[in-house]
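Missing here: one protein chain of the complex. Every other protein chain is in place.
Labels A, B, C and D are assigned to the chains in the order they are written; within every chain, residues are numbered from 1.
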Amino acid sequence: MNALIISAVWGVVLMFAGILLQRKAAVRMVAIAGMLLLLAVNVLEINGTILFNVDTKGMIYFDRFALLFNTVAILSTLIYFLLSARDMEKVGINYAEYFALIFFIVCGICLVTSFKSLLILFLGIEIVSIPLYILTGSDKKNLKSNEASLKYFLLGSFSTGLMLMGIALMYGATGTFDTRFTPGVSMQPSALLIAGMLLLLFSMSFKASLAPFHFWTPDVYDGAPTVFTSFMATIVKAAVFIGFIRLFGDAFGLMQPQWKLFVAIITVATLFIGNITAVFQQSVKRMLAYSSIAQAGFMMLSLFAMNAEAKEGLLLYTIAYCFATIGIFAVLIKLKDHTFSGFNGFARYQPLLAATTTIFLLSLAGIPLTAGFLSKFYMLKATLAASNDLWLVIFAVLMAAISVYYYFRVIQAMYFKEGEDSKIEVSPAFKWTLVILAVLVIVFGIFPNLLFSWFYF
Amino acid sequence: MPINYYIFLSIALFCIGIVGVLTRRNAIIIFMCIELMLNAVNLLLVAFSKMHHLKAAVANAATTVGTDGQLFVFFIMVVAAAEVSVGLAIIVMMYRNIHSVDVNFLNRLKH
Amino acid sequence: MGITQLLFWFLSVVALFSALMVISSKNPVYSVLWLIVTFFSISGHYILLNAQFLAIVNIIVYAGAIMVLFLFVIMLMNLNKETEPQKNRWLKMAGAVAGGCLLLVLVAALKDTNIKQQQALVNEGSIGLIRNLGKELFTTYVVPFEISSVLFLSAMVGAVVIGKKE
Amino acid sequence: MQNALQIVYLIPLLPLIGFLINGLGRKYLSKSLISIIGSGVILGSFILSIWVFLQVRGGNTADVHYFDFIHVDKLRIPFAFKIDQLSSLFLLIITGVGFLIHLYSTSYMKEEKTEHFGRYFSYLNLFVFSMLLLVMSANFVIMFIGWEGVGLCSYLLIGYWFRNQEYNKAANKAFIMNRIGDLAFLIAIFWLINKLGTVSYSEVFTVTNLSKLKPSDITAITLLLFVGATGKSAQIPLYTWLPDAMAGPTPVSALIHAATMVTAGIYMIARSNLLYSMSPVTMDIVAYIGLATALLAATIALKQNDIKKVLAYSTVSQLGFMFLALGCGAYTAAVFHVMTHAFFKALLFLGSGSVIHAMGGEQDIRNMGGLSKKLKITYLTFLIGCIAIAGIPPFSGFFSKDAILLSAFIKSPLLYGVALFAALLTAFYMFRLLFITFTGKFRGTHEQEHHLHESPAAMTIPLIILAVLAIIGGFVGIPEVFMHGGDKLGEFLSPVIAEHSEHIVSHSTEYMLMGLSTVLVIIMIIFAWTRFKNYSQRAEETGLGKVLENKWYVDELYDKIIVNPLHRFGGFLKNIMETKVIDGAVNGFGRIVNYGSRQLRLLQSGQVGSYVLLMVLSMVVFFVVQFFLRK
Partner (left out) sequence: MIAVLLILLPLLTGLLTFFFRNDKAVRSWALFSSSLTALVSVLGLTLMKDAKYLQFSCEWMPALGSSFSVQLDGMGQLLCLLNAIAYPLVILATWNNSYKRSNNFFALMLLAQAGMMGVFLATDALLFYFFWELALIPMYFLCSQWGGEKRIAVTFKFFIYTFVGSLLMLIGILFIQSKTADHSFSMQAFYDSRLEPQDQQWIFWLFFVAFAIKMPVFPLHTWQPDTYEQAPTATTMILSGVMVKMGVFGMLRWLFPVLPFAAFQWADFITPLSLIGALYASLIAIRQDDLKRLVAYSSIAHIGLICAAAFAQNYSGFQGLMIQMFNHGINIIGMWIVVEITERQMGTRKISELGGIAQKAPWLAAMLVIVALANIALPLTNAFPGEFLMFNGIFSSVTNYNIWFTVLAGLGIILGAIYTLNMIRKVFYGEMNPLTQGVKDISLNEKLALGAIVAMIFVLGVYPQYMLNVCGQAADALTQKFDFVRQSLLEGNR
């Protein structure tokens, strides 16, 4: 609750900051301070001190899982600010508003991770989406940005329509919007309920960019200003997954036989399309878009497994994925040329950045000693524990092997290809943040206990 | 009224909306079709709310069961309004740049 | 065949017909007008279901505000002539067919649900009245109500960010 | 009490030391020093061998165990020596003849550069070491070690002049052909281990253990061992390497490819005579193969013009005789022939070496002739050698060969007949060689004639000693018919070799056979004399002669049916199988992924309409699956 309210409030604060403060650095400071505050209050809430006592009539419930995820999300956003906040200046003049919107998105994320009523889910998803439409289009002179935002908007509201229809049907079947409707209904689920569930599955898949509802992702991620791509490809996507797993855990927990098959199909399709298509990309940005689809496919395994391990794993996965991707994007933003050849000879001129980028890429590829490996490992473990059909696991693993192909292309470009120095200047602070991030990725990869000691829920 | 009628009616409207989205290429009209879909949902919700209310009213005449459905419709309208403001803004921005609202011209980003 | 039935059928036919006109008429302005017709018929349905509040809101917000906004925009871009070039007709066909399939499938799926005998209470019941709704909204649903303010805020900011000239 | 024979390890150790010194110090030592060390160590082990021999005569045999070479659970392979009649006898032959040849080499190899001189002697010592290991070993594995060791040394020595690729090819050929044999030997060893769990002679050749073996096993093992022997001892089908091995320096040919190494096969079979006696099938095969080899080689030798090639083929054919003897169960006779053959063949080779030395490297006898005047000693000793090999009493060859023929006669008169024929051929081609080389008039170039000279003492002395041995060597095995208990050798070896072929032939027949062979041999010699006493250049050989000159085209045959196909197959694998098929499959997978990627990204058409369409269609599919396909 703390984070929810304060993020909303801080959004407003930033809107005023935009008017009152002239210097952009000051605005940035306010934003970063806000994130720190959010982090603090959220950690406080984990430890049981709730600042605002609001009776939500059981529509919102912050359990440990939600809070932990919120912490992760806020932390990632903080890191994201530290690394890339400076680069938002280049996007447009409404510097403060961007921050405000991001804070609103965080507010929405808090809703999506902790809803107990479909109404809240709906509102949360919308609060997340609408600012994203805007951030996508925020580079107003850039046709790609415009196009991306329009596409995103049209397809997004279309999927909202689907979701609402699903909710309506469910309401018809159960007579309530509460996700904890009586299991008596779900014993012999009516056609209405199933249809509603499927529609929700579709719309959530859309938001999480899972095949075959992923088509908006590459275009939007590619067209949006890279700064914001970084944000929406990581934290937002992860949040949607938490909402996803909540919805299917709470509402449809007893209907697994009905949806397991579809989740499996979607997972396979996502892994396949994401990985295979990424192979042939020429632009790293677009490759990362596809890779985010592929990673989503892996996260989907947690939904398939739907057990405690899966939840832990999803959190770990979020951390690994967000950290690595944010790091890579932060470097990518600095580069002029977003194609693979843009990285040629990078290691020669920016050894430190190259090294950290390599670590992030290895983590994404799921190489041991990085958090990425453990998270994938967890997903596979959870899936195996949940069901005995290995074909899914083996498929996922083969796809992971393919993913190595495109991630390592970047490494090859950086280390083994000659290229001219793309004169980029980075602040020491940036460097050190990046290094710390890389170290975190490694540490979580070797001593996951540091996290698991939190994770008891 | 049998609830099925409402279900079919709203599904029909919903699908008409989808068909509109599929067949038209004017961004504004596509957006209008989406609004149509939302309205179909609204209708359905109201119908369901009345249905549940009827079910509950048998036991107790003064029940308020079903209000939530109608309130949800209210919220949908709120959101729809918000979406419209943003959406139209985006479309206008688009129009400023390429002087067209034809979605077929949205093909810089592909593959 | 009471009056309500008649009204129901009439409104349904109007709604469907106007909806079809929305997607089929060449001229955007006509589409908008047809959509307004649809909304009115839906509002009629609301009244039929004794949900007066929603009926009014529907007319004010949708037909009144939103549709007018659309109309403005269209006028602004003077798209009011039949400019829209024909989409590739195969794609059109495919779209229509796909939508039709979806309709068929859904109808077939939902035609005999366990609630198909149940009735939707028509032209009586008081939950649709503004008093009940208001009470509910500001007691139980106050939190979502407040949250939706955040939504509006972001939408507003967004509209400004996008719309403002640089 | 500590057995006096403990110190036999010195016998192989000395040559090893010599090898190390000469090998490592070949850059720094002087030739004389090298020759002293090289021959000295052999002399040392020769003296030791004599001492050992006397010990054994005194009935003091022993299994000397040093350490466990390999010991994995039940299988225990000790590094141990077996000193008994057989091995001690071979010790004498090897070290004795070996020493003489070392001595001979000191002057024969004078012209070599010092380091190559050192290399030569180190190889020679190494060879003696391995050979000693072979004969002294107390189990098959250690024997195998020596077995491969001698193969290695012969490889090194054949390729001694490594600048000449032909020689190197010959060396490779020798090694690889030996390897083929060795493989069979190895498998036999595994078979023994598998069945008996041991490889020590003292444990294998016990009634209890042998009775454990099924006849089929015995046949298999003996046959495999025999295949091994054919490799080492140049029998059909693996004999072709030996003639090529003449690429090495002549003393090497004398030592390795005549006197010692090639007899390893005979030693091995004699060693395991108990096994062989239990498998008549193998015995027959051995006999026939031996006989065939003897005959074939003899026929080839008829038409060879390279002095060393003739001797080489005669060696092959003599080895054939020995195997015949083994096949007839006359192990003693075989060993006896090994001994005598060692004497006179070494003598002949060294003699030929002397000739070549005198001719300044010329080996083709057609360019020689009338050398008897210039090279008196060489001529005489060579003559003795020829008489010995031809088997004229009382020269050594007579007794051994006669024993073989007799055993053949006992087995079957047919065998005897063919063997006798081969023996006659032997006499013929040997004297052909002798006459063409030493009689008539000189046919070489002028400077060669000018260059002619008798070899130095270091070369002639060994010749003389060997000549004497070639004469008297036979008296250790005088047949019963002449002198009761004359067969000293038989008695001596009786403990190790169970001679089962009893003398069932009457003395009269035996006399008759001897007479017959002797007379025929003499006739042959005279015939050869008439044909070749003043030989002159002949026209190209034709018909059978040509076939013989080309060694029945056996090498060409092997190339055709084995070497070339193998080569071509290898090429096929390298160029087609590896690159196209297997690696192609691997890369193909990558290509498929790439192609799929290129196709799949076309799905991302950039059109909102098509996106929605795809979404709707997949929705429809999902609904259909859920509501109409799943039950």
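Odds and ends about this structure:
Throughout what follows, a residue touches a chain if its C-beta (ideal position, glycine included) is under 8 Å from a C-beta of that chain, and two chains touch if they have at least 3 such contacts.
All values derive from a computational prediction rather than experimental measurement.
Taking every chain of the complex into account, the chain not shown here touches A, D. Contact with the chain that does not appear here is found for just one residue of D:F144, D:Y267, D:F321 or D:F622, D:F144. When the whole complex is considered, the residue among A:V397, A:I424 or A:V443 that touches the unshown chain is A:V397. On the side of subunit D, the interface with the absent chain consists of residues 67-73, 75, 115, 141, 144-145, 148-149, 152, 155, 159, 162-165, 168-169, 171-172, 175-176, 179-180, 183, 186-187, 190-191, 193-194, 566-567, 569-571, 573-574, 577-578, 582-583, 586-587, 590, using the contact rule stated above. Summarising the interface, subunit A meets the missing chain with residues 312, 362, 367-369, 373, 377, 380-381, 384-385, 390, 393-394, 397-398, 400-401, 404-405, 408, 412, 415-417, 447-449, 452, 455.
FYI, only the chains that are shown with their structure count from here on.
Centroids built from CA atoms put subunit D at 79 Å from subunit A. For the pair subunit A and subunit C, the distance between C-alpha centroids works out to 32 Å. Separation between the centroids of subunit B and subunit C, computed from CA atoms only, is 5 Å. In subunit D, 601, 604, 606, 608-609, 612-613, 616, 619, 623, 626-627 are the positions where the chain touches two or more neighbouring chains simultaneously. Touching of two or more other chains is recorded for residues 119, 123, 126, 130, 133-134, 137, 140-141, 151, 154, 158, 169, 172, 191, 195, 218-219 of subunit A. Every residue of subunit D that touches subunit A in the complex is listed here, in rising order: 593-594, 596-598, 600-601, 603-604, 606, 608, 611-612, 614-615, 618-619, 622-623, 625-627, 630. Subunit A contributes residues 119, 122-123, 126, 130, 133-134, 137, 140-141, 143-144, 146-151, 153-154, 157-158, 160-161, 164-165, 167-169, 171-172, 175-177, 218-219, 222-223 to its touches with subunit B in the complex. On subunit B, the positions that touch subunit D within their shared complex are 18, 21-22, 25, 30, 103-104, 106-111.
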